[in-house]
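Everything below concerns the one structure shown next.
Shown here is a partial selection of chains from the complex, left in place.
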Amino acid sequence: MAEYRAYVTDAPGGNVEYRSVQISDENGNVMLKPLLTGICGTDRGIARGALPFAYNPSGYNFLVVGHESMCKVIESKSDYFKPGDIVVPIVRRPGDCPNCLIGRPDNCSDGNKHEAGITGLHGFMREMFMEQDFNLIKIKDKELGDLGVLTEPMKNVVKAFEVIERVSTRSIYQNNLSTMEGKTALIVGTGCEAFLYSFLSVDYGFDTFISNRHPIGQTSLNMCKQFGVNFIDSSKEPDFPQKPLDLLIDTSGDPGTVLRYLRKMNYNGIVILFGTNGKAPSTELTGEDIDHIVERNITIAGSVDAAKIHYMKALDYLSKWNRMHGDIMKTIITAYFSPGETDVFTKKPDGEIKSVIKWQ
Amino acid sequence: MAEYRAYVTDAPGGNVEYRSVQISDENGNVMLKPLLTGICGTDRGIARGALPFAYNPSGYNFLVVGHESMCKVIESKSDYFKPGDIVVPIVRRPGDCPNCLIGRPDNCSDGNKHEAGITGLHGFMREMFMEQDFNLIKIKDKELGDLGVLTEPMKNVVKAFEVIERVSTRSIYQNNLSTMEGKTALIVGTGCEAFLYSFLSVDYGFDTFISNRHPIGQTSLNMCKQFGVNFIDSSKEPDFPQKPLDLLIDTSGDPGTVLRYLRKMNYNGIVILFGTNGKAPSTELTGEDIDHIVERNITIAGSVDAAKIHYMKALDYLSKWNRMHGDIMKTIITAYFSPGETDVFTKKPDGEIKSVIKWQ
């Protein structure tokens, strides 16, 4: 029976506090301590009791929160990991559907998976925990530094682009030179995930835009400039885009914004829905919207979570971008907090792209 | 300069009349006379001026309508066709985008294709016309009879299932036995296309339902029974479906109906939007709808038209179903009209599944 301090909630009731907990039944051959844990909209949703699907692990009246993390190996009975190794633990754990059985719980067919820090499994915001080695990704790039904590959000981006590659096989999506040159992508939102989506979009060769309905800070603008992403303040550019969009990725979950740009999609266009916001105001879906989707062979795909392969590729992309644009890339972490601070769960710091808790 | 009688409109103004026309610039090495031409929602949309995208061929102040047809070869300079052969002409003709260049104008990337009887190309409701041999599909099955006129609507169904096959590669869509057993499909609508969709859905192994918001006639019910399709009167079965849908195919174009069932989609569910009805009443798209699409990895795909390969496979399916359930299958053609009759363009006959004009 281990006792340590952790950020906990009684899911799905809301409220997050930092206190001592006892957790007794941890399976795992690797002991970990977190170095950094990131805070995202899901954590804040749990904190304000807005995620009815969250629940405590069986046998517990609390849930340790936190699913974005970068940890250090303290002890290891696994041949593959040594004390001192830096790792990222996987969030979602498989059930027994066909997708789970092949290592794709992100595509779980029946909902019988668990997610650390969210649904029935303790998360990573605690002084220490045990894990099975196969649930850990080793960070081999020593230069990556704190950016390793972005592996978890980045893995979602990698999976979404896998979805794009698969659904795009329904027609020839590339231009007549086999590339994406001349194709336009818009990423809606300017949070951490949105930026990661926009960077990968540039890598794929899209003319890439990122939008919000208000201006963004200088750090964000610098990042856009460095990576070749164009920022659109949609409140001031009602006519954007001038030419049809080939790819739309929404991180806002806002129906009105999604439909606004869905109406600008090109033939064979692909829309990725990633952001969720159940409380967002509704909007009108018209017969003409459906016409547009049909006549243009448009594909709209929800995309959630990702699998181990995507964590590994996420690290690859982060390393690459860090080596190319390290100074700017590092500014994506906009605030560091200490264990025990809880305000960050209820209040978004000004100019936040990514807030993290620094454990050591 | 050939002169013959034809059903014509001045697109997109509406009204269809049967009169003599002169058409001078027909390219083609095969001379055809229609045997049967089918009437669908698009024809009626043109007739009531509701399709703003319809337009006359260049150099003409009229458009011959009609895109569903089964024709007889009268003369042929093509080695592949002989007088007396029964053929179906392709509707959509390629532009020069990558998809058009590989024989997939159904997936046209820029809209620079043409459609016989709809957009800039004379259709098939005329006493005779010329065609290029590569635009013709030969009907080899002598037993198919009048059902050959369903090739054009059926080809859309075949293409949509190709889309399903492609987008479903984003995860394991089948059950753990590699089949569709235990998977549920709902086809919205009870017109000819809806029935064809439902038959193919049964062939794929789905538990298949077809729905409308009112009762359907005995002919339709018989057809359902014969093919193993279950009819749902949605006005009386508000709780349908009891278990989540794995496949939803909409032929209504009605936003309210689409969202009603979208909310019942299973994990990895696929929604095909096929029907269009720009004038349909709007409905509310909520934040929770978007959540549902995201969290369940749902894919929504518009699907329009089809390519030559789909016409060929369409004939294959029609032949198969005719051989299995010929007596019932033939009742899908619910009314025959004669050249010159125009009421059918403005008034849907009672109990219509498919109305056709019989030319000879």
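Here the chain labels run A and B in written order, and each chain numbers its own residues starting at 1.
In this section, a residue touches a chain if its C-beta (ideal position, glycine included) is under 8 Å from a C-beta of that chain, and two chains touch if they have at least 3 such contacts.
This one's a predicted model, so the numbers in the text were calculated from it and none came from an experiment.
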Number of identical chains forming the whole complex, with 2 shown: 4
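The rule we apply is simple: only the chains that are shown with their structure count from here on.
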Between chain B and chain A, distance of the C-alpha-averaged centres to the nearest whole Å: 40
Contact set on chain B toward chain A in their complex: 53, 97-99, 101-102, 104, 106-111, 162-163, 166-167, 169-172, 174-176, 250, 253-255, 258-259, 266-268, 273-304
